[in-house]
Structures are given as C-alpha cells and as structure tokens.
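Heads up, one of the protein chains got dropped from this complex, but the rest are sitting where they should.
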Amino acid sequence: MNQASKPLPVWIDIVVIPLINLMLALSVSIVIIYLIGANPFEAIKLMIQGAFGSSEGVGYTLYYATNFIFTGLAVAIAFHSMLFNIGGEGQAYIGGLGVAVVLLAFDHYLPAWMLVPMALMASMVFGAAWAAIPAYLQAYRGSHIVITTIMFNFIAANLMVYLLVNIFIEPGSMTPQSRPFLDNAWLPSMQAIFADIGIKISESPLNLSFIFALIASFFVWIYVWHTRWGYEMRSVGFSEQAASYAGIKTKRVVMITMLISGGLAGLVGINEIMGVQHKLMLDFVAGYGFTGIAVALMGRNHPVGIIMASILFGALFQGGAELAFDMPIISKEMVFVIQGLIILFSGALTYMSRPWIEKLFCVFYQTRNLREI
Amino acid sequence: MTDSPVAIELKDISKSFGSVQANKNVNLKIYKGTIHGIVGENGAGKSTLMSILYGFYEADHGKIYVNSKETTIKNSTDAINAGIGMVHQHFMLVENFTVLENIILGAESGMMLSHSIANAKNEIRKLEESYGLYVDLNALVQNIPVGQQQRVETIKALYRGAKILILDEPTGVLTPQEADQLFDILRALKEQGTTIVIITHKLREIMRLTDYVSVMRGGEIVTSLKTSQTSKEELAELMVGRKIHLEIDKTPVKPGETLIDVRNLGLTDAQGVKRLDNINFQVKAGEIVGVAGVSGNGQSELLEILSGLSPCSEGKVQISDITITPKRQTDPRAVRNASIAHVPEDRIKRGLIPQFVASETAILGYHNSSAYNGIILTKTEEIRNHCVYLMKNFDVRPNNPDIKSANFSGGNQQKLILAREMEKIPKVLLVGQPTRGVDIGAIEFIHKQIVDIRDKGSAVLLVSGELDELLSLSDRIIVMFDGKIVGQVDASKADERMLGLLMTNSYENKEESQNESSI
Amino acid sequence: FDMGGKFDKSFNEGVYNGVEKFKKETGISYKSFEVTNPTQREQAIKKMAKRGANPILGIGFAQGPAIEKVAGEYPNTKFAIIDMVVNKPNVQSIVFKEQEGSFLVGMLAAMASKTHKVGFIGGMDIPLIRKFECGYAQGAKYADPKVEVIQNMTGSTPSAWNDPSKGGELAKAQFDRGVDVVFAAAGGTGIGVYQAAKDAGKLAIGVDSDQNYLQPGTMLTSMVKRVDVAAYNFYKSVKNGTFKPGIISLGLKENGVDWAYDKYNKNLITDKMKKAVQKAKADIISGKIIVHDYMSNNSCK
Partner (left out) sequence: MDFFSFNEILSIFSATIRISTPLIFAAMAGIFSERSGVVDIGLEGKLLAGAFASASVAAVTHSAWLGLGAAIVIGLILSLIHGFASITHKGDQVVSGVAINIIVSGLTVVLGMAWFHRSGQTPTLPNDARFMPINLYGVDTISNIPIIGDIYSKLLSGYNLLVYVSFAAVALTYWTLFKTRFGLRLRAVGENPKAVDTAGISVNLLRYKAVLIGGILTGIGGTYISIAQNASFIKDMSAGQGYIALAAMIFGKWKPIPAMFSCFLFGFLEALSMRLQGVSLPLIGEVPVQLIQASPYILTVILLAGFVGRAIAPKADGIPYIKER
C-alpha cells in the first residue's frame, strides 16, 4: 500500500526499518514498564528469552505462529480480491467443530493416517462453509462482507455454546467440552516427531500443524501468483470492470476466494483441537482470528511476510506469557500494551523513520563519493 | 518576441521522480492575454511541468515568476492566490457531488453552505453569460458527459478568479463539436484578458487556436515558436525527432465473408430508456467499418453487446461463430474464444489493470490459454517472453515487462493493449477510441497496425470520436444518433462536414439525448 | 498457584484473599499467573511444577485437564483444583455445593419478593451456572411455591463475564416483567445488575464473595463461596503435612458455601426470613432437605 518514495537498498526496507520500528516500540514499552515500577530491561530480556531462549519457548512461539499463519493467510487471500474477511474468528471456531465431529465419530474405528486427512478436510470444509453465506451475500446480494462476517462470528459463538452445553458435553462433566479423543486421533507433536528421528526437544504444543501451515503458505503463494485462478482473483480485486472485460466470472471468484479464506481459517481447528487440546472446547480460538488481520496487514498480504509477522506475534504471545509469569508486577494486560505498541510501530507507523534514513543515506553516500573524489 | 507583458516565466525548472528526470532546466515565457500551446510526445514532461506551475508537485529547483514577480508555489493554494487555474487531464472532480458543489469546493464564501450556494449561483450565471459556459448546476457530476465535466473544471478555475488558465489535454475526450465549443469559450476568455496554456496532441488544434507553441522532448523545451510562423509538419518533426506521415497509405478494400451481422438490435436499459434501436449493419472480412457519433448515442453500448459485456434486449447478432439474442447471451470469454478481439474504449478501467505488471496485463483475457498455463502453474517465463515480444512488435516504451502497467504513459498503455488484442490476428477486431490521448508518433503507428490487420483479413469495427481518424482509416462509416443508425457512407466519399451534419442529425433534440446518456 | 483468568472477578478475588492471608501468616511467597488462552493453562502449571513450586492450586473448572496432565508428570508435587474433580493420587479436588448456597439465597429472594417473581442472571449458559440457577430456583420454590423464576444468560462469548451494561439491561428487562429480586452469577456483568437494581429500587443478590458492601441497601445478600477458606486450608494442610488427596466437597455443612448476613443487609432481612433460612440450612445439613445437583444428571429435575 505504501509506495516507497525514494529507492533505497532493499536491505534497508526489509531489515533496518523493521528493526528501528521494533526498537521504537520497545522504547515506549520501557518507559511504561519503568513507570509501573519494574525493571524494563529485565522485562525485555525475559520476554525475548521466553520466546526464543529455549526449545520449549521456541516451540510455544511457533505453535502460536501456526494459528496466526492460518488466520493471516485467510485474511490475506481474501484481501487479494478486495474482500475484508473479519470472520476468521468464527470460521476457525467452526473449523474446530468439523475436526471434532470427525474425530469423535471415527477415533474408535480408524487409524491415525486416515484420521489426519479426514480431519484436515473437515476443518477446511467447515471453515469454508461458515464463510459461504457471507460470501454468497456479498457476491450476489451486495451485502457488505465486513458486517456479515462480524455477525457470523457472534452466531458461531452462540452455536458452539449450544452444541457444547447440550450435545458434545461429556455426561456428568462440569465443563462444556467434549470427551477427549483417543490417542490415535492426536496430531503428532513436534517433540514426538523429532524424537523419532533421534533429536530431543522439550515438550511444547508445537505439532505437525506447523508444517501444514508452512505448506499452506506455500500453496497460497503458488495459488495467488502462479496460477490462472490467482490471476483472476487479483484481477477482481484490483478492477472488477477489467476482470469482467477479461471474461472472468467475478461473482464466482468472490465465492471461491472466500471459501478458500474460510478453509484456511478453519485449519486453526487442526492445530488447536487435533494438535493441542485433543477435545472440543469453548473459546479455543481466543482471538487468533482477529490477530490474523494485523498479521496479514503487517505481512503485506504475502505468505513470506505473513510467516514472519506470525512468528513475531507468536513471540509476543509466548514471551509475554513468560514475562507475566516471571515478573508478577507485570500483568497480562501490561503484555497487551507491549503487543499493541509493537503492532502500532511496526504495522502502522512503518515508514515513520524512512525519511530520516533516506537523509542519512544520502549524506552517507555523498560523503563517500566526496572521499572517492 | 513581442512587447506584451509576460504573465508567467519559468526559469530553470527541474523535477525528477526517482531516477526519471521529468523536467530538465525548463525555461518558458508565456505572454499575457495569449493562448500558448505545449506539444510533445507522451512522457515528454508536459503534465509534470504544469503540475509544478499549479503547485501540485514541487520543483527540485528553478524559479517561477508570475507577472514578473518571483512567486513561490508550494501548493495549490499558492497557485490559486497567484491567479492560476488548472483543468487537469484527469478531472479533479468529486463524482457524486453536484456540479455546483464541485465548483464551490474550497472557494466557499462562508461557513454555511446555503449562503455559499446562493452567492455562487449569481457569479456562475455571470461566467455562463460572458463565456457561454453553460452547465446544469444541480446535476451530479457522475451523470453528466465528459464534455460537461470539463466545463465544470473550467468554471471551477474561473470561479476562483483565475487569470491564467492551464488546460492539460482538454480535447482528448471531447467530440469535435464539444472541442469547437471549448475553443469558442477559450477565445472568449482570451478576449477578456485571460492567459491560456493548453497541452494537446492534436496539431490541428494548435494551429487553429494558439498564438504561441512550445515543443517538449525528453523533459526539455526544444523550442518556442509563434504559431503563425510554423506548420503541423514542422511541429511533428520537432516533437518526435523524425518525419511523421500524417496521411495513411491504404490499399483498396477487398471484402470477404460477412463476420459481423447485426439485425434489428435493440437495448432498453433498467430505467426503460431505449439505448439502441433497430440497429442493422454488416462488417466483412478485410474491411474497416467506422462508427461515428457524438458520445452517448449508443456507440459504447454497441461495443459492449458485441464484446459480450452486456446483454441485448432485441434482435440478433451473428459475430464470428457467436450468435447473440436476448435469450442467448454470451460472455467475453466465449467471444474471445471465437477469435474476436476487443480494445475497450476506457483503457484504464477495462483494458488493463493498473496494479499488474506489464506482462500480466499482456495476457489479460487470454490468461486461460494453454500457452501460458501448465496443468496448475502459470508459465511465468512464457508470459514474460510473450510480453517482451508484444512490446517489441508494437514499440512499447520502456520495453520492460516488469514495470507496473500504471507507470506506462497513456500512449504506451494503449500500444500494449492493441498489441495484446491484435497479435493473434483475430477474425474480428472491435476497437474503441484507439488513439485517445496518444501522441502523434504513436498515432501513426497505431493507424498503421489497424490497417495492417485489415489487410490480413480481419473485420474491424472502429468506434472513434476523431473524425479524421474515422475518415482516414475506415472503408465505410456508419453514423449513430440517439441509439439509431442515421447514415451509412462510403468513407472515400465522405468528409468531416458531412459526418458532422449526420451526427447532429436533429440538433434541437441533442441536449435531451445527452441528458439520458450513460456515465 | 494459578489464577483462573477470565472467570469471574469476585471468585478470583476470594482465592487471592485466602492466599494473601496465608502468605502474611507464614511468610511463604507464591507465584500467580493469569491465562489468556487455553494453551497457557497447562504451560503455566507445568512451569510452576518444573520450578519446584509445591503445592500448586488450579482455580476454576477449566484448569482441570491441565492439572490432571501435569499432576501425572510431577507425582511428587501436591496439587489442588477448585471446582473440578481430578482423580490423581497427588491431587486434591475441591468442589462446592453451590446449589445449597443458592438454595438459601433463593429462599431469601422469594421471601423478600412482593411480586412473587424473582430473577436470575447468569454469565454464559454453562453447567456451572445452571448449577447455581437450579439451586436458586429450588430454594425460591421451597419458600414460596407460587414464585416464578425468570432467568437470563448474558452471552456466549467471554465478554459475557464483563458486560455490565448488558447485565443492567437484562436486570431492567426482568424488573419490567415484575421481578423485584435478582440474583446475578455473571462475574463483572453482575456489577451492572446491582447498579440497575439500585437505580430501580429493587433488590439484588451477590455471588461468590460477600458483595453486600457494593450497594448497601440494595444487596439483599450474597451467595458466598468460601474459596478463600478453601485456598487457605489447602496451603495450610500442605504446610502442616495434613494434605489429603481426593475429593473435598464443601457444602453448607463444611462452611464452604453460605449466605452473607452483615451490617450492610441487616435491615433488609427480617427476623422471619432469617429464621426460615436458618432452619432450611439446618435441614440441608442434616439431610432433611436434599437439594438437587444439576451436575448429577445435567438436568434441573
């Protein structure tokens, strides 16, 4: 969206500027942490250590990143058709429902290698189905997708409470959650996978879904930029009139795009339900759908950017949790503040420092040129 | 050159966008009360120079003198205060505002709108009367034809008290009649002391209208001349740096089988207005049929139906292998598969996707072809090579498939679209406004390509607002008025005057039909 | 020690008070953590165990599975969980008979009501909240067979526990239907219910902690769930070496639940009401009255 005004070496745009933004966000956080009476440098050290300092920390970071990659991709792909899918939250929730339905129905009868693809399908189909009505209404009735997807988030929440309390609940249980799946319906954890090949890593919720997320990113990249369908999708996004001139069925493209988007969001269900919780429960989406919006925008709607932004957000979540754990004075809300500041500086004030750097860069080059003369 | 005082003087103006130097040490004097033309190829830097004068861009260095006083123009407010007004090439109008609201925007006479509106109405009446600038003040801008929109822009400038008026390619989108009216207005303005700077690609207009003319090339002013002391040919050569053939060499027509057969075609729009009424004509292979008409008389609708973009409500069309009736709709994809190519009238909105790189635009509409697709993946290399090939064939500059489509000049965008549509030598070629806003070097080239493809046996249907283009390219010309065909003439036997008369068939009804016209 | 995060405020505050009391008395420090998403529950508990924290207390039913898992991995660490049953040799499960406390406040509501209509406002429609509601309705019917119990749930998303505006509107809607005493089991949402009751001159009943002080004159009573005592006792027992795994079920008899009677609501409770409630309490303790538990069959009958 932002047009770079003057050409600078690429490394400045993708390395230096993001770093500066991160620094700025951290400086503001430091001031706030100092004001509430904690040692800010200790806090930041804890946060970084928590996120990346141990294989367990990294595991958690990547586990969160997995969710963000799915929801970020969902938002991004819709964006390429100029559709603002705010419904990732609900689609992920329903995607998890799909996973649970399949696993609860078949975990007694089928082996793991059959359950995994079935659950993958179910998560995507359910997520896509939840996106289908808003998509249809947008394409054929002109209802604004932002409103309909927001509404569908609420509807999904109500549906899930109803189902969990009245249908899926384990009899006699206090908790509105389904029975745990049998072991064969658990997605292998990274720890187990690494153990198989002889590498020991500490336990974390990180599981095979992370690989699925990377594969999904790759597919999105291929789909958007290297297939005719992606071409059509971007055409519709940039110019509906030109797209129809080119013989593209714009309404169908809107439908397909939203179905893919919903399917991607639904994959959160694989990570959470099949990979980590091993049962259907309330509120397992925990806002990942909304975070996906920020992730997609920060990642410039490109899979590589989304993966990087997801890891940043994963680190914020994990590091933040560790920070709150180890520094009682810092509450989870304080961690929100730090996260918000980082989003603000790296996502919205992205180019704030650019003019300065441009100047610096010019001066630097001029002096170098002078010296050469 | 003369003793009349200098209204504007530019000294050493330079401006670059990144690595592109759009203006290089430009020096220019414009005399008070004259009409000064600026010509130059696409991308020569004309618009940039005028935008600097109007404060839309800031020059990297150089000085501007207005009425011999050095003036800093950092933004449009400065320009307006210095008495400069501008009619931009792409209108700066708020489409869903009324004409009146657009005129007073930024020049309101008080806090309250009602007050401003009352005041403005009187003043605009005065402008209307003294210059013949009539507009419907209460119409929404999006509902009035471009000619009217341009008047709105002009009134906007005058309403702000402009004594110096800049017009960037004002006639690009106007019909000859509208252009004539504009020139009358400009002459009236000049009479009353306004200084006018006009950018145009049409040398004929320069010769008819201006007192002085400056030629730009590669960001520099090559020369400034008194119009009476130069000629079209000289200007053309100065612009392009080589000789230009303004005449087209054409072999006699050798018509083949009928490829477009339109019978009793009719179209009634959602409001129940008849946009097309009982249209009948044929186009044969190896023949160029031109469609003349004041814009808004059904030419665009005709093109849209033939290209499958919109359905018809009556009659029958046989085009290539495709039959179109009200019951049997078709779509652009089927049309293209039947070897029908379409160069749309509005290149920015339909013909290309500004955000796509050139190679992507180069396959728009053909993107499903197996030449560019594997089973799943697109063949990126093939697409790029194809684009490079098209660019070479049609002399698209810069010859780089990785540049965003938006960043080519209009003429080059047009060449790329033409290249795409003509490369496969379609059976039928539908072309709308092929040279709108394109410099004469490119026009020469485009005309030659269209004649070439006809000689290769394509049936060409050409919709254009340029009468001389129609006259020199077409073999036959049909004239449309109010959704009907009011005349079919042999191009070799027709002239501009005759077409003009046909196009305005019943002049008294014209105003009415324009109000009904589409956006 | 672990805070059950998003659940209700009054409830967590109770635990906090109990733990603070223990800390003050013994000088033993503790670590707490508030979760923001389901995955963090296990993460936090495990981390505490790993760091050698002993004992560890999980608060709220949502912690159950996490405690169960971690307790298996750290068999030497002593755990306790409130509001949930976990069958492990090193886990003490502390559950409350909320239905009994709710029964008593239900009686009070019915007796205080002039319209024979009493209200219940829950947070989310989940079993725990139905347990409250069910006991409340039984108590109300016991005291006044003609009474009508009108119930509402606030929502289906976590914001249902923090939406006082909606709580207030729900209360007003119930008042419009003739309710004049309302019991809120909805966390932060309850604040709005109490405020609405005060603004409308009706009565309200608090939950978990003694909330009578919040709106004196409006708060008829509170259904007190002595999580503070439970937490305190648990730590104490570990310290004294009297820790016993298994289920501890705290009802009226064990002083785990009760109704609040203090200086703030003295004037609202007549002697007659007080007597009736005290009698019922005794009857429940003695087993003469059996309050049906929603959990036993996921139904209120």
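Read from first to last, the chains carry the letters A, B and C; within each, the first residue is number 1.
Just so we're on the same page, a residue touches a chain if its C-beta (ideal position, glycine included) is under 8 Å from a C-beta of that chain, and two chains touch if they have at least 3 such contacts.
No experiment lies behind these values; they were computed from the predicted model shown.
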item: Displayed chains contacted by the hidden chain, counting the whole assembly; value: A, B, C
item: Among A:V16, A:I30, A:V146 or A:A192, the residue in touch with the chain that has been omitted; value: A:V146
item: Omitted-chain contact residue, chosen from A:F52, A:F154, A:F194 or A:F361; value: A:F154
item: Touching residue (missing chain; options C:G18, C:G64 or C:G168); value: C:G168
item: Of A:L83, A:I169, A:V220 or A:L297, the one touching the omitted chain in the full complex; value: A:L297
item: Subunit C residues that touch the omitted chain in the full complex; value: 9, 12-13, 125, 150-153, 155-157, 159, 162-166, 168-170, 172-173, 176-177, 188, 191-192, 195, 199, 214-215
item: Contact set of subunit B toward the excluded chain (per top definition); value: 17, 54, 56-57, 75-77, 79-80, 86, 88, 92-97, 101-102, 104-108, 110-114, 116, 156, 160
item: Touching residues (missing chain, whole complex) on subunit A; value: 1-3, 5, 32, 36, 133-134, 137, 141-144, 146-148, 150-152, 154-155, 158-159, 161-162, 166, 290, 293-294, 297-298, 331, 333-337, 339-341, 343-344, 347-352
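Here is the rule we go by: only the chains that are shown with their structure count from here on.
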item: Farthest chain relative to subunit B (centres taken as mean CA coordinates); value: C
item: For subunit A paired with subunit C, centre-to-centre distance based on mean C-alpha positions, whole Å; value: 36
item: Gap in Å, rounded to a whole number, between the CA centres of subunit B and subunit A; value: 46
item: Shared interface positions of subunit C, touching two or more other chains; value: none
item: Subunit A partner contacts - residues on subunit B that touch it in the complex; value: 18-19, 307-309, 331-336, 342, 344, 349-356, 360, 364-365, 367-368, 372-373, 376-378, 380
item: Subunit C-touching residues of subunit A, taken from the complex the two chains share; value: 60, 63, 154, 157-158, 160-162, 165, 169, 171-176, 180, 205, 272, 276-277, 279, 281-284, 286-287, 317, 321, 324-325, 328, 331-332
item: Complex contact set, residues of subunit A against subunit B; value: 6-7, 222, 226-228, 231-232, 234-235, 238-239, 241-249
